[in-house]
Every structure is written in C-alpha cells, then in structure tokens.
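Heads up, one of the protein chains got dropped from this complex, but the rest are sitting where they should.
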Amino acid sequence: MSEEVSVATNSLPPRLPKSYNIESKPHKFCPGCGHGSVLRAIAESIDELGIQDRTVYGCDIGCSLLSWDFFAVDSVQAHHGRTTPVITGIKRANPNVIGIAYMGDGGGYAIGSQHLVNAANRNERITVFLVNNTNYGMTGGQMAPTTLPGQKTETSPYGRDIEQTGQPFLGPEMVAAVTGEGAYVARGTTSNFIQLKKFVKRAIENQVNGKGFSFVEVLAGCPTNWRTDAKDTWGRIENDMANYFKVGELKVPAKEE
Amino acid sequence: MAEKPIQGEKRVFMTGNEVIAWATVAAQADVMYGYPITPQNEIMHYWTRLAPKYGKTFLQTEDELSAGFTTIGGVLAGRKCFTATAGPGNTLMQEPFSMAEMMRIPIVAIIQQRGGPSTATVIYSQQEVTLTTFGGNGEGHRIVYSPSNHQELFDYTIKSFNTAWKYRFPTFLLGDGYQAKMREPLVMYDPEERGIELIKPEVSLGNGMEKGHYNHLRNTFNTEEELYEIIMSMQEEYERIAPEIIEYQEYNCDDDLDVLIIAHGVVSRAAQEAVSKLRDEGYKVGHFRPITLRPFPEQELRATAQRAKKLLFVESAYGQMAKLVKEALFGLQLEAETLYRPGVGITSDEVIEKVKAISQQ
Partner (left out) sequence: MTIKIALAGEGGQGVQSVAEILAEAANQEGREAIYIPNFGVEQRGGVSIAYVQISDEKIGSPKFKIADIVIALSGRSIPRTAQYVDANTVFVYDAAIEDHLDALPKNAKRILSIPALEVAKNELSPRVFNVIILGAVIAATNVITPDQAKSALEAKLGHKFAQKPELRDLNYRALERGVELVQQAE
C-alpha cells in the first residue's frame, strides 16, 4: 500500500486479473457496454484455472474485435463469423491449447451460424462465448438475429417485423439440440455477474476436462445504439431480453462416477 | 402504384450513400438484399426507410453469400434487385457473382471500396478493382462503372440497372468510402421525366406455364468442349456490345503530351484539378479517365497514350488499375511512372508534385 499511484490517495488502485494485458487498458468499449464484464469473467477464469500459458483467444469482427489485445494470452482477430473455425483449427492441430472463441450475435448467429452449428454438432472441444446485445453495434446499430420483436434498429426502422424476419434467434437452445455428450451450454447475463462468472468458468473448465463443446451466450447492453440511459439499458437486459432469452444452464455434462 | 419518389428536379446536398439509395428508388428497383458492412450501411438504412413508402422490399440476410444469392433469386423472379457491399463482403460475394456471370443474370451491385486485404480499414481505397472486374472463377464478363462525384453516383446507379437488364451481364457501381460518406451537391431527377427509358425486367422463373414453356437453368456442364463453346460465345457477345457500353473522359488531351495521367473514380478529381493547375504553369499534361473499367476503353486509351512521352498511373491501390491499363496498352512502346497509395486518399498537390518530379527526368 506504499506504492506510488497516480490516483487520489483515498482510493485503491484497481486489482486486475493477471491475464489482463495492462497495455491495452483502459479498453475502448463504449461506456455501459456489456463486453467489459464478459471479458473480465473470462480473465478471472483463466487465472483461477491456471491456464494462461496455454490459452489461445480468438475474437470476431464487430465490437468484439476491440478485444484483440485485451488479454495477456496469444490472440487472433479472425474474419466475421470465422472465429469458431479458426479456433477449431488451432485446437485440432494442438489439443493442448485451450481455445476460446469470442463473438457477437451477428458473428455467431448470422454469418457464423453454419460454423457454430457444425462445431456444436461435431462436439468440438472448444469454448465459445457469444455476447448478445440484439444489434450490430460497431457498424452502427443494424438489426441482428436476436433483435426483439418491434425493436427499432437502423435496418428495422419501423420495428422488427416478425412476419417478415422471423423470431429472435435462440442460440443456446439450438446448440443444445445438436451437440453431443459432454457439452456445456448456458445463457448468462451481465445483469448477474456472479452467475455469469460461474457459467463462464464452467464453460472453460469443461474444455480443460476435455469433455465436449462449451457454449455460453451472454445478455448484454449497448446503450450507444439502443440510445438508452443507464436505467433503461439495465431494464432492457433484465426484463425485455431475459423474458425472451431464458437465463440458465441448458446442458451440463453428466458427472463422472 | 406508389407515387414517384422524385418529381421534377431537386438540387440536394447529401452523402453518397443516401444519393445511391434515392437513385435505386428512382430507377424503380424493387428489392434490396444486403448485409451490414462499413462503408455501405447507410444505403440499407435509407432503403429501409424509403421502402414501405414506395412499395419496395428489403431483407437483411445472414451474410454476403446469402445477399448475393438472394439478389440472384430476385432477379430470376423478374424483379429489379440489387445489393451493396465492401471489402471482405465483396470477397464473399464473388461466389454468387460467378454464378451471375455464367448464367447471364442481370444483378446490380454497389461496391464501396475500403482498405484491403482482409478487414484492413473501414475507410477508403481503390483496392477492389481486381476483385470487382475479374473476381470469381470466370473471365470477367461483367460491367463495371467507376463514378467520381455524387451526380455520377446518381446517374450511373440508374444506368447500371438499364445496362444490366439490356445486356444481361452483372453490373457494378464501383464507389469508395470517401464518396459514400462525404456530402456534396447534385441534382436528383426522375429519369423518365428526362427521357431516360427504364428497361423493364423479365421473369425467368415463375411464369413457365403461362408462357407455355419452362426454363431449366443450370451452370454446370459435362464436357470441356461444351464449356469452351459457352465461354467463347459469351466473349464474342461481350466484345460486340462493348462499344455501346464503354465510357471514358479526357481532360486536356488534345495535342501531344509530356505526361498523361491515368486515374479513375474519386482520384480522377484530384487528377483533373492537378491538370488544370499544371496547365496554368505551362506543363503539357493531360488526364485520361476510364469510366467503365469493364469493358475497358482500350482503343481510346491506346490512341491518346501514344501521343504522350510518359504515362503516370495514379491510384489508391498498388497497381490494380494499372494492370487493366497495361493490358490495354500491350505492345506499345511506352514509358510509365506510378503514384500508388494503397488505402490512402490522393490530393491534387501530390499529383502535381509527382508530375513535376517526373518532368525533370
């Protein structure tokens, strides 16, 4: 506590996970963005599982690309929707690696959906985290597979019309339906960090144990494109989104005897 | 029948993407299929807002492969359909574009070039020339327009639909991120009020019984010889119609030249300004601007290039336009210099500086 710090003397310096890349902090996400929480949960899990030395992290395009240098682990920013196959390729070539693929709802459920379905079906021993904020954030707020009915976005300016564009995509439900024994599938939310952290850590631990495909979708906010204040942002995550996207564990590997 | 979006003539001041959206509506396009990618997104944003008012349709597809193939589908159904993309999206769309090339499907695609390769920048480049003119696994039987200002974005968007439907080759409007995002003035108009006939689309699939015969469309063939005949006849037709489609502009190219600047798209503006200033200082410099990159104005360029002591290729790429130029000039004994700035804008000052430098030698 006698270190020189450049903060006010009545505050503590932040305790950051070991697997954080300090050089890239503070990060570039918008104020109120959900990505920060999810990445934090991942970093803490990497630390607690002691796997920093063999973790490889992959991110997608869109706001997730801002995490390309977030962690003090080897990282790769892939093309849009192609993070899953890149991490799959790494893991298959070197099974010792703990491969984490990170993407948004566009990268995972739109352009990357074929890769997600197939990785899940093959029960790839990788961990996929998908941050669901119901829009394409970085490109300016277009409609996404998980946009809610009636939600206004730049490409659904009059509100999402379910008749024309279908129901919001239920990703973990789809993954759970096609994946195999030993898989772990869950949906967490940034409005409950303790639970989120539990799911995230289990998803990574499942890979450490070599069980099966691990997938966690996380409900998150995007106040910039939602154009909501703090209260409404939180309300949307906790209420509108959670009413449609059910939070919880959908598939948990059977415990070994 | 929905009312016309533009009645009379309107002078407006708007971004390039908005101009294109209005132009597609003025061209009586029916459907846009697209996927988000910077810097074309606003075309979708404006289209989705205009669509319900003018009886148009939109679908944001799951990715660019789908956007390209749904556009093909819509065209086969006999509607004027288009898509818009950039960079990595353009790379993906080469698969559907190849199908359109082989099957002579008149799709229209707006390309707003950004840095490349891969994700690179979301901003600007002229690095999608190769991809847009000769992408996919074909022989480049496509039509590519390279506009340089907002009036042309409007005019050539309308022309793209007419060209595609008249000649039945996939047609591209090759813009860039600067043109997409900048604001400048132009005059919007209703093409029919100006005497421009809008070619009506034809149905390929969906009215077979009514027509009395069914269309069976394919893009697969059994033998080498079969394919050869098809490609050769496509090439013959392409060459035959090229003179009707080729467009270019020349600035101060009338007499003999010390330097001939060759540039296209938004860079042509810098070249024009440079020529104007250099002429005031007594330099014998001219500028040749291809407007169609495919088919390329080969004969026209050969004629002018031979009167120049030196050529100067200027582009925001590393020689992509130059490759087309060199092919056109093959066999001629010419000296050429280059001003390549991949992914970076080029100002008239830079062009002037380069012309002066190469004039000293």
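Letters A and B name the chains as they come in the text, with residue numbers starting at 1 for each one.
Here is the rule we use: a contact is a pair of C-beta atoms (placed from the backbone, for glycine too) under 8 Å apart; a residue touches a chain by one contact, two chains touch by 3 or more.
Here the structure is a predicted model, which means the values were calculated and not measured.
Q: Would you mind listing the shown chains in contact with the chain that isn't displayed?
A: A, B
Q: Using the definition of touch stated at the top, determine which of B:A270, B:V285, B:A305 or B:V355 touches the missing chain.
A: Here the residue in touch with the unshown chain is B:A270.
Q: For the chain left off this view, which of A:G58, A:P85 or A:G137 is in contact with it?
A: Of all options in A:G58, A:P85 or A:G137, contact with the hidden chain holds for A:G137.
Q: Thinking of the whole complex, not just what is shown, which of B:P117, B:P185 or B:G206 touches the missing chain?
A: Residue touching the chain left out of view: B:P185.
Q: Touching the missing chain, which residues of chain B?
A: 13, 38-39, 121-123, 178-179, 181-185, 266-267, 269-270, 272-274, 345-350
Q: Please give every residue of chain A in contact with the chain that is not shown.
A: 28, 30-31, 63, 65-66, 137-138, 140, 224-225
Operating definition for what follows: only the chains that are shown with their structure count from here on.
Q: With chain centres defined as C-alpha means, what is the inter-centre distance between chain A and chain B in Å?
A: Centres of chain A and chain B (C-alpha means) sit 38 Å apart.
Q: Contact residues on chain B for chain A in the complex?
A: 35-38, 41, 44-45, 48-49, 52, 58-60, 62-64, 88, 118-119
Q: Which residues of chain A touch chain B in their complex?
A: Residues in contact with chain B: 61, 65, 77, 79-81, 106, 110-111, 113, 136, 139-140, 142-143, 145, 154-158, 164-165.
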